[in-house]
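Omission of a single protein chain aside, the complex is shown with its protein chains in their original locations.
Letters A and B mark the chains in the order given here, with residues in each chain numbered from 1 onward.
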Amino acid sequence: MRVSGRTEAGNPVLRLTGITKQFGALKANDGISLSLGRGEVVALLGENGAGKTTLMNILFGHYVADAGRVEAFGEALPPGDPRAALSAGIGMVHQHFTLAGQMSVLDNIALGTQPLFSLRFDRSGAKAKILKLAGDFGLDVDPDALVQSLSVGERQRVEILKALYRDARILILDEPTAVLTPQETDALFATLKKLVDEGLSVIFISHKLHEVMAVADRVVVLRAGRMAGEVAVADTDRHQLATMMVGQEIAPPDIAPAVPGPALLSLRGVHAAGQGGGPALHGIDLDLRGGEITGLAGVSGNGQAALAALIAGTASPSAGQIVIKDATVTRWSPREALAHGIGRIPEDRHATGMIDDMSVAENVISETYRSARFSRHGFLDWGAARAFAEAIIAAYDVKCPSPDARVRLLSGGNMQKLILGRALDGAPSVILANQPTRGLDVGAVSYVHARLLDARARGAAILLISEDLDEVLALSDRVVVMSKGRLSSPSARGERSLAEIGQLMAGHGFEGTAHAA
Amino acid sequence: MLDALEILFTATFWAAAIRIASPLIFATLGELICERAGVLNLGIEGIMTAGAFAGWFAVWSGADLWTGVLVAALAGAAFGLLHGFLTVPLGLSQHVTGIGITLLASSLTYFTYRVALPKVSSPPKIEAFQPVAIPVLSDIPVLGPALFNQTPLTYLAFVMAGLVGWLLYRTPAGLALRAVGENPAAVEAQGISVTAVRMGAVMAGSALMAIGGAFLTMSAFNSFFFEMVNGRGWIAIALVVFGSWRPGKALLGAILFAAFDAYQLRLQQVAGGLVPYQVFLMMPYILSILALILVARRATYPKALMIPYQKGER
Partner (left out) sequence: MRLEPRPRPTVLHTLGYPAGAIAVTVVFASMLVLIAGANPFSVFWLVIKGAAGSQFAFMETLTRATPLIFTGLAVAVAFRARLWNIGAEAQLYIGAVMTVVLGTGAVALPAVALIPLIMVAAMLAGALLLLGPAVLKIRFGVDEVVTTLLLNFIVLLFVSMLLEGVLKDPTGLGWPQTKKVIDAAELPRLVKGRRLHWGFVLAIASAVVTWVIMKKTALGYEMRAVGHNPEAARFAGIPVNRVLMKTALLSGGLAALAGFSEVAGLKGNLTLDLSPGFGYTGIVVAMLAMLNPLGVVLSAVFVAGIFVGADAMSRSAGVPSYIAQVMVAAALLTMVAAIMLSRFRIRWR
């Protein structure tokens, strides 16, 4: 689906020239230039860490560029002033929404649009304007609802309404489809079409080739902070874009057919409380079999966090059973999980994976410091801890100055390698890989994939949870889909079509489910 | 036994309860404003001490009473500025900074007192606020003398509760203040400076706390004593939690608390001798802890409370 066919000649509504930004040793943006015409959709394509988000943060005034200038509608924008970007008619929908959950949709949208020290907050006027915009652009949402009660798709609509409410003429969407079902993505694209028909211009940030091909008029490709190319969508294809984005052609991982062994961990009719605002789990049945990767697809926030917590040991089932190697477990905690040979890669490296302010050595022993290997009579053997850290640093090619370095100073990829080293130490029989490649660059992603496939080859049972549907489909021998705390039956590789999986992700087609509506 | 219950139906009892509640109302509202913006202000105890001294000292030096209130508010705002600067742009621990502000404000107050009044053995008295009966309303039996024959500062406390509620829920500035305590990134994304909103809130809240302190020296009593705030600041912090960060509920909480306090004072007179007086004096503090236990689990606190915000971070 092409959103806009026309590109008007004449002055661009937005022009970025020679943008350069350095963070320490890292050049996040190096001489990047980009222009956007009226009614045009430009896709900003690049891998994680290519510099897309930095560029947009500069445009929006969150960062100040070391060099370069930003012009909107022919006028230079003062650097470092989000207000200037807003009043110049630039609206941004961030990847992580900037909404206050305990406040209403209306409050979130109208925040900061009325003079701060006026004595009255014009609620009815604001409501009328929101309803009109919502009707015009198909952004259906109740202005009086609390944001925390909305689905992810609805929250994204609120974010777009926020920009439109301020009469934005340029809309920047940062990875907008990462959290949507395929169907919601289509609805978003329909909205974008209405917007460009009204003469708005859109910058669409993504690393997904098919979306870029579907929605954009023109593509600007970033690689490692530099411009890797600029091309009209009509003149290119996915193959060429992939090569520009990654630098060389990447072959999909070569995966030998699985030889599934017995179930090493099973969930039997498990119910559990929701985690992180997600729904509770309803009657989950799942077998993780040795020598097999089971992939979990689903829109984030549908109970994946609760399932991951269950397997990691941080949560216990309220009903049902966890069966490990034919024995039902009675006590369940992170320690029990570790003792049962479960290796865990948590969703959020900084929040749960590592303790940023402690050293590499202190972090790698966090799951095993009580073992005889690292402690005696309550005293820790720091020599052994350091040696273990050195071993992981060498085996996993971690770039870090020493085992005593603070983890905070490591890059995301190196941090993830430390977590891998810690989780895979001792050859765990079951591996929970929750968003194992989120935010990593191409090299680190393929490294993580290779290590997971190694573990599969030696007979480990792996549960792969990822927001990136492409990753799930590429790696998994079997796929299960999660929606509203329920789990679909598993399907072998290629058994279900993308559309069928999308239907399940949207909550349709669960057998015997009252919620399937 | 009968005596103990009859107390509850006397006008003097309720008049005392309202009087005891007044400084707590100011202090609780002040802390509430800070916390709704995401900043815990443990400087409250010291700021109240500073306000108590500043207001009283201004009046003793010849200023009129309302100027004294203004001076107290300014002193509070100054310490709020310091607390805000250290915790908002610098992002220092709100716990440690707050305790530091309390230590600094109270010791600076005592130092100033000693420098200004080196030779007095008992602190001089001022002409404090006097009760003003509101015509008609004060004639209502029981309720009239209890509610409508108070000092102007007490009336101001109640007006402030309404004002703060209106500000928080009915004005764009209040919307920004609440949002900054929920998700500062949402505010920054809408072009409002998180730093400015938080600093403003901490200064305004601290000014209110200081007026709460000034109530002690300018309305409840007419002189300044060391240690006269006596934990009221900490109780106000408990009352904010008890009131679920809402001005109306905080007001009710303060009155309820003050009623208990007034009641134990009277009970002490009735049942004095049987139980050591210290047990009665402990009641307010024990009550505060019990109140916290009661509500803490269910409390929906501001999501960004105690979390420093850095621009561009989300």
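The rule we apply is simple: contacts are C-beta pairs under 8 Å (C-beta built on N, C-alpha and C of every residue); 3 or more make two chains touch, one makes a residue touch a chain.
Given the structure is predicted, the values throughout are model-derived calculations rather than measurements.
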item: Touching residue (missing chain; options A:D186, A:E230, A:D285 or A:D356); value: A:D356
item: Among B:L5, B:V115, B:V136 or B:L274, the residue in touch with the chain that has been omitted; value: B:V115
item: Sole contact to the chain not displayed, among B:L74, B:A271 or B:L292; value: B:L292
item: Residue numbers in chain B that touch the chain omitted from display; value: 42, 82, 86, 89-93, 95-97, 99-101, 103-104, 106-108, 110-111, 114-115, 118, 195, 230-231, 234-235, 237-238, 241, 276, 278-279, 281-282, 285-286, 288-289, 292-293, 296-297, 299, 310-312
item: Residues of chain A (touch criterion as defined above) contacting the omitted chain; value: 24, 64, 79-80, 312-314, 333-335, 337-338, 344, 346, 351-358, 362, 366-367, 369-370, 375, 378-380, 382, 408-409
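Criterion: only the chains that are shown with their structure count from here on.
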item: Chain centre separation in whole Å, for chain B relative to chain A (CA means); value: 45
item: Chain B contact footprint on chain A (complex, rising order); value: 57, 62-63, 82-83, 86-87, 92, 94, 96, 98-103, 107-108, 110-121, 162
item: Sites on chain B touched by chain A in the complex; value: 170-176, 178-179, 182-183, 185-192, 300, 303, 311-312, 314
